[in-house]
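Only a single protein chain was left out; the remaining protein chains are all shown in position.
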Amino acid sequence: MSSIPDPFGLAAAALLAVGFYGFVTHRHPLRRLLAINIFGNGVFMTLILVARWMPGGPDPIPHAMVLTGIVIAVSATAFGLALVRRSMTQEDGDRREPDDD
Amino acid sequence: MTLFDSVLALLIAILAWRSVTAPDLYRGIVLFITLGLMLALSWARLDAPDLALAEAAIGAGLLGILLLSTWRVLQRAAPRQGSDEPASYAVRWLAVVGSTVFGGTVAVALYGLQVGSDRAGAEALASLDLAGIDQPVTAVLLNFRSYDTLLEMGVLLMALIGALLIRSPLAYEPWHGDTAVESPLMSVLAKVFTPIVVLVGIFLVWAGAYGPGGAFQGGAVLAGAGVLLLLCRRLYGDADATLLLRGLLVLGVTAFIVIGLLLMPWQGAFLAYPPGLVYVLLVVIEFSLAVSIALSLLLLFTGTHAVRAVRS
Amino acid sequence: MNLLLILLPVLPAVMALGALSGLLGPRGTTCAVLVTSALALVLAGVGADGLHLDWLLLGTSLGLDATGRALLAVAALVWGAAAISSRPLFAGEAGPRYSMCFLLTLAANLGVLIAQDVAAFYVSFAVMTYAAYGLVVHDGTDEAVRAGRIYLVLSVAGECLLLSGMFLLAAEAGNATAAEMGAAYAVLTHPELVAGLLLAGFAVKMGILPLHVWLPLAHPAAPVPASAVLSGLIVKGGLLGWLRFLPDGEPALVLPGDVLAMLGLAGAVLAALIGCFQHRAKTVLAYSTVSQMGLLALPVGLLVAGRGEAALLIPVIALFAVHHALAKGALFLAMDHLKGYRPLLAAVTVLPVLALVGAPFTSGLVAKGALKSVMPDALATLVTLSSVTTTLLLLRFLVLAWPRRDSQTVELRRVAVAAWLLLIAAGLVLPWAMADAVHRDYAFQPGVLRDAVWPLLAGMIVAAVAARAIRPWWRFPEGDVVAPVERLLIRVHGALAHVLEDVLRAVPGPPQRLLSRSILSRLLGLREPGIPWVGLQLLALILLLPVLYLLAA
Amino acid sequence: MSALYEAMPLWVLMTSLVTAVLVFIAGEPWQRLRVVFNVTGAVLKLVLVGIMLRGVHHGHEFAVHLPLLPDLAIVLRADALTMLFATLSAVLWLVTTIYALAYLEHAPNRARFFGFFSLCVTATMGIATAGNLFTFFIFYEMLTLATWPLVVHRGVSRSMTAGRAYLQYTLAGGAVFLLGVVLIYALSGSGDFVAGGHLRHLADDHSGMLILIFVLLVAGLGVKAALVPLHGWLPTAMVAPAPVSALLHAVAVVKAGAFGIVRVVYDVYGVDLVQSLGLGDMLAVAASITIIYGSVRAIQQTDLKRRLAFSTVSQVSYITLGIAVGSPLATIGGLVHLVHQGLMKITLFFCAGGYAETHGIHAIRELDGIGRRMPWTTAMFTLGAFGMIGVPPLAGFITKWHLGLGAVSAGQYWVILVLLASTVLNAVYFLPLLHRVWFRASRQEDNGVGEAPPGLLGPILFTGVASVAAGLFAAFAWSPLGWVELIVEREY
Amino acid sequence: MTDWISSMFIIAGVGFFLAGTVGLLRFPDVFTRLHALTKADNTGLGLLGVGVALQGQSFRLAVLIALIWFLAVTASSIACHLVARHNLHSEEGER
Partner (left out) sequence: MTEHLPVLAVFLPLLGGVLQFLLGSRGLPVWPLAVAALTVGCVLLLVGAVGSNGSIEHAIGGWDPPLGIRLRADGLAAVMLLLTAVVGAAVSVYALGPHGKASPQATHFWALWLLLWGSLNALFLSADLFNIYVTLELVTLSAIPLVLLAGPGKTVAAALRYLQFALFGSLLYLLGVAITYGLAGSLDLALVGPALADGGLAAGLAAGCLIGGVLVKAAIVPCHVWLPPAHGNAPAAVSAVLSALVVKAAVYLLLRFWTEPLAGLSGTLVAQLLGALGAAAIFYGSIQAFRQERLKLVVAYSTVAQLGYMLLFFPLAVSQAWDGAVYHGLAHGVAKASLFLATGNVIAYVGHDRLRELRGLDRPLALSVFAFGLASVSIMGLPPSGGFVAKWLLLSAAVETGQWWWAVVLIIGGLLAAAYIIRVLRYAFLQAPGPAVDVQGPVPSAVMAWPATLLGLLAILMGFTAAPTLALLGGLPGATS
């Protein structure tokens, strides 16, 4: 087990916290997507840490999970961005429901 | 080395915080791209080379350019909307407290984790030779947990269909050659860089078998090349897709499923490769995946059904 | 022969339905009544042994005891005469309705006569009461409607008393017939309560003192033939009830028997006195019925109290009942024929009057004589005193009913007068035929003759003196006690209605008012939480789960 | 016996269900076909019920088990008590169908009406033949669902509010009843109807719970049996067309509640358990309050059908009173009133429907002198009214007679007072009606319209004569009273 | 011995980077800042590359680093050109 607390663990926790904060406080959908991606990176960081702490070399399974996760996150975010583009460029009238208060 | 790691970790934390609380959207996006690069670096440090490549290529690169181009579209549509006021004071304060507690719990949980040695990973490493590929991550991706990879390709396809349905493409109109807009350097960029990038991409796909790399990273780099050509007005997004293009798009998934279904009666299990043919099959699958991923990511970027070269 | 018994009530009932639909014209109705009367007469003459039908109603048993047969004969005569005289009414505008009521009452009356068991008797008794309402209210005038309403109220009250008495009786003794009544009472836990209830129930119909108020109102309001039947026969229904469903000589029933006797005697005297101060002939006759029924209640009271053996008392009661029915029926029917100025007919009406008073050589003599013979002599003198009051009453009637010279002549209906005369003749002859030898020769003893004459003379003297002394002839309101009581009841009803109104308004309406407006509106005002709040709640949830797990561990 | 014969209750149910389906499918234009379906369905059901009646009379047990859950089955069983209610429903369904066909001659949405109408009867048959509490509850709620569309059939806002009130009461009642049923199944493991009840062994240590469950069950059933606080929906539901208010609110729905209470008291709890827990008196008091309250409110009503509705509220509680008193005679009185009240009340509602249809008479003061122009309808109305009061030769008297005797033999003398009070009150609100009908001159000018059309008059006459016959030939073996005596003798 | 030389190269590289960063912070407008960045950082990168290649002791690594350096230089110069053009155009547009 690593002797001193691995700095990246704190980084992962920080990413998760900031991601959650961003998701909750931001109203603009793009910023919220950013926050979600940051949260995602935090999760991937956790996975990699878990992989690294296994004795006997990095564990390939969490790595595969992260890779799949990244691809899914990117494709979902791309789709989200397309949605944001469409919702923003529509004529302002019915663009945004008064959903975020 | 821990000093470097701690600095890197601190940098990541600060970048993330600044990116989220950036006053305006553009600054947020730029900081997010830098964060992506820093993450790639940190994952390299955490000896996960494949992931560093993937993060750099997909997370920072492709996602970055997507974010920037979306921002530009938003900028043109509704200039002032980037920096609208955040939620009420109470919400923000509660969110801060809540997320710090959450972060703290996760940190405590992580460090309290007693990671044992009898893990699926150890077993994976042990039976690596059966997998026909000696790069562990690719072996897991294509052989041990190939089902996940297959489904993931499905996700990519669905996201693409979704993006197409929205019909708000980033397509750049075909270039009509008025030099006032275009700088001469663009053609240099296209001519010099594109072959190199494509070469690196193909190399990455091939290198997946024995070292860091693989279909995803290679595919992403190839997509990057495509984006470069788009930006340099050599390619443009087009509405009607030919059968061939759609074929290439679904090549990855179909190849995977067809191979799995065909082999099932003999091998007794879905996606169980005969020992002899393992390597060949995996390479075939790897390349078809790479092609599909590259094309999907490119079309995800343009948001159109197809891309077509510019007839100069 | 006994199958004919069941035919008695059924035939007129079926005819009544026919009358309602208008298929049976006025002629048809009268014929129906006459046929039934003829059948009744035959049965009365021949007599019929008991018949038990366990499938009808609650297991009915029919039969003709002595009083039954006597009254059946009288009923046949009176109903026949009444039907003939009400022929114009059958043909009238409300003919079908009147004939239906007439036939239904006839059927029920015959039913009462032949029913032996408790349930069947009560069935016919109730139908008779409600059908009679149709006769009382026939004219449709306000006075008739008021009389009808009071009649109904009291009848329903009477029915309730009867019903509860019967429940108590039948609960322990089952659907007992008249014959087993003695045994039934022995097994009862509260015989005096049952007897009291039954006595009171039938007393309403008989018009015994406190409950008589409906009679003076109902009989005058009803058309003439109807009131003849009402006074003559339907009232007797109560008597039959007493005779059949009250055992004679039960030790426990002394008190009710004496009370009945006292009320009967008081009724006989008081009713006659009140009757004198009435201003309509039919009301006077009604009061005379009340007083005669009081007289009749006396021997029944004695019978129930066990102060005389049944074998003696019952024939006397039957005789007196027959005598009264015929005389009173004739008098009421006479009212029809006294409209025009016909002194000869008026003279004939004096005959039933004399009979009622108990003048010598009339049916009254033998009936009253028989009555006194079975009485202890103290009561006998009181009975003779009641003859005085009866004389006064009937003199008042004659004064009122005597046709004026100036009243316009009304075309006489030959057949009706003939029937009426037949009735009077029967009235004179029948009691004599029925009375057995003992009564007959008792009637001709000197003392009895003397007792028969002096009350007559005394009555005339008092009437003459009173006529002069009381210049403005007092006016007692018809139905005396009822007017104030009615006003009181109306006021109480008004107050009760208001109280009820407030109570009902206070009771909450259907459930939606339970959810008061404010809660519902606040609930419905709920708006969707925004995403920030949702995010916070989710965060709180995720942090809470591990804490709960640790707590539970 | 062949399995087919054994499953007779199911076929009885199916006849009206199939009719309902066919009528729904036939839809609006096929008027003639729909009449054929309805009448054949009704007649077939009557025949089957007749066969079952004979079977049960000879002591044959019909039973059908449909396993729903491992330890729970839908049981359709025909015992003597079932046949009482089933025969009543089958007979009155035929009569009311004929009446409805004539009544709704030119009304819209008739296919929908008759479809739901047959569904209601299926539910009523289900309630009658239910073998355990679970099946009873299924058909009890199905009845609510099937009757709601009939109450709101006219579609005007008034019937909508009536529909809403109806549902609020019945659904709330259904929920409470469900809770009770679940508790019974949890406590005793089974809810089967067993003569004499199956909860006696729990009496000693679960008495508190048993009382709670009884209160829940009676409250749930009380809504449909229109016990006082829960009766609000019945008068408002009078907005529905006459055949609906006749069959449903005077016979099917209200009787389902009363029948439920009978089943709970006799076949779930058992009479002696109910008496020992003191629940009998509670129920008797509730029933008495309803009787008095119903009659008092009826006096105040000016609309004919509302007065009849309140009279139903009070009359149905005779059944509950008879059961609550508990002695065999009172039970006979209560049960036989189930049939008698059905016959008499349906006659009254038919007459009310006849008046409304031919002369447009709704308020009581418009009834003056109708007797002259509609003698037969009014005669039947009079018979029904007298029956309600309890005048002897009619059916009402038989019930009062037995209730009275039962009360006395059970030593509950105050019940007689209640009976008498209700007789007086009934007289107070029926006799003026009769007086007005016969002895008042009619105000409306004579527009040549005489008696009700044969389609309406036939059923009126049938039910009127039936109520008289039920009274007159009560002691007959095949009369309602005879059958009830058979039930009482078999059950206890 | 080679360590000395490589450390010398690396320190020079860092020095150039330092200059570039100071330039970035201090220079007034876009064009001057662009100038500082591309010139200083590229040379710094070159020096660093040589230093690291010396450390790496393998010819193949050296070629790779050279290729990377070449790519970095071309990319940053083109980027600087485009940014400059864009700002030039936008300023013209504003005036």
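We just call them A, B, C, D and E in the order they show up, numbering each chain from 1.
Following the convention adopted for this analysis, a contact is a pair of C-beta atoms (placed from the backbone, for glycine too) under 8 Å apart; a residue touches a chain by one contact, two chains touch by 3 or more.
These figures come from a predicted structure and were not determined experimentally.
Of the listed positions B:16, B:106, B:197 or B:297, the one in contact with the omitted chain in the full complex is B:106.
From the set B:63, B:124, B:204 or B:307, the residue in touch with the chain omitted from the display is B:124, counting the whole complex. Residues of subunit C that touch the chain left out of the display are 523-524, 526, 528-531, 534, 537-538, 541-553.
Mapped onto subunit A, the interface with the missing chain covers residues 16, 23, 29, 32-33, 36, 39-40, 42-43, 46-47, 50, 53-54, 61-62, 65, 68-69, 72-73, 75-77, 79-80, 83-84, 86-87, 90, 94-97, 99. The missing chain lies against subunit B, touching residues 105-106, 108-110, 112-116, 118-121, 123-124, 127, 143-148, 151-152, 154-155, 157-159, 161-162, 164-167, 243, 246-247, 249-250, 253-254, 257-258, 260-261, 264-265, 267-273.
Basically, only the chains that are shown with their structure count from here on.
Between subunit A and subunit D, the least number of touch steps comes to 2.
Counting steps between touching chains, the shortest path from subunit A to subunit C takes 1. Shared contacts of subunit A and subunit B, meaning chains that touch the two of them, come down to C.
Closest chain to the protein centre (all Cα atoms averaged), using per-chain Cα means: D.
The pair with more inter-chain C-beta contacts, choosing from C-D and B-E, is C-D. Distance between Cα centroids is largest for the pairing of subunit C with E.
Chain centres here are Cα means. That of subunit B falls 108 Å from that of subunit C.
With centres defined as mean CA coordinates, subunit E is found 98 Å away from subunit D. Among all residues of subunit C, those that touch two or more other chains are 530, 532, 535-536, 539. Chain pairs recorded as touching, per the definition above, are A-B, A-C, B-C, B-E, C-D. Looking at the complex, you find that subunit E touches subunit B at residues 71, 74-75, 78, 81-82, 85. Residues 20, 23-25, 27, 99-101 of subunit A are the ones that touch subunit C when the two sit in their complex. Contacts from subunit B toward subunit E in the complex involve residues 183, 185, 188-189, 192-193, 196.
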